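Complex shown without one protein chain; remaining protein chains in place.
Moving on, here comes chain A:
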Amino acid sequence: MEPENEVDESQAGPELPKLARKKPKGLLRQEKLKDLKNKKKIQKRDRKLRKASGDPKQVPRTIENTREPDSTVLHSDDEDYDQKAQDLAAEFEHDEFADYYSHLYKPKVLITYKAKPLRKVREFGKILTEIVPNSVRIFRRDASVKETIQAAINKGYTDLIIINEDRNEPNGLILVHLPDGPTAYFRLSNVIFPNKRQRKEFTDHRPEVITTNFTTGLGKTVARMLGAVFHQDAEFKGRHVVTMHNQRDYIFFRHHRYKFLKNKPYLRELGPKFTLRLQYLQEGLYDPKCGEYRWIMTDKRHKIETSRRRFFL
């Protein structure tokens, strides 16, 4: 740029004013609006043309459909898809939840809190016990998590939920499948309690459970783990649904009551609403010091989260 300027000065002689006079603000806004209007006009015209030509609709680019390919997601057009699908079926036949999914036992769930829970967390636990069938909640007092696990195994519980809190706000959830693992730790956020009207609609019926959008190998394990907390045979008379939906590694928990009016489904939210985020999945029972992790994010988030289009569930 500099040499050009020098040439200009020598040819043009007197120096031009460096800045042109500033346009008034109103004029600028008007111009902007005009541009916008033109742009919208062009867009509208293009849309009309596209519709008229009969081309297939374009798919918008979202983070979900441009996510980085994961090796543990099975696609039907893979080379060794059949072998892998077979292996996956064999794996699920022999893992820790195989007994549950072949109807061999009915889950019995124990819900506890941190050592001295405050009101809000107790309330949260109470609502969870109402949703999860065949569940009991206790205060574990000064018993450690490991002691609680041993006691729960001796009493024949099949799952254990421990809710942690911070400043009167539930913020963590440990889910242990008994008697021999695995253990998962979720970060719990955005807990919204059901209001009075919603609490009135709670019934004792066993809800239906839906886990959606878990695609990877890890995701499938987590979905199986979350599903195994609830009873297998739902009572359809109650018309309750518990949904655990995975989106961008966040698991959304929703509780609805449904109704069919003129063959159209209508949903009514019952609550609570909360979001789970997997922090680690551990092999075996809870053992933060010596335990082996199947997948861990704590301490190495920056190494794992290399891109915002990379998801693990």
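Quick note on the criterion: contacts are C-beta pairs under 8 Å (C-beta built on N, C-alpha and C of every residue); 3 or more make two chains touch, one makes a residue touch a chain; residues count from 1.
Convention: contacts and distances are computed from a predicted model.
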Hidden subunit of the complex - UniProt protein name among "Armadillo repeat-containing protein 8", "Fanconi anemia, complementation group L", "Cell cycle checkpoint control protein" or "ACYPI001859 protein": "ACYPI001859 protein"
Identified contact with the non-displayed chain, of A:Gln58, A:Ser71 or A:Ser307: A:Ser71
Options A:Glu130, A:Glu269 or A:Glu283, residue touching the unrepresented chain: A:Glu283
Contact with the hidden chain (one of A:Phe202, A:Tyr250 or A:Tyr293): A:Tyr293
Residues belonging to chain A that touch the chain removed from view: 71-72, 83-84, 87-88, 90-91, 93-95, 217-218, 283, 289-296, 299-300, 303-304
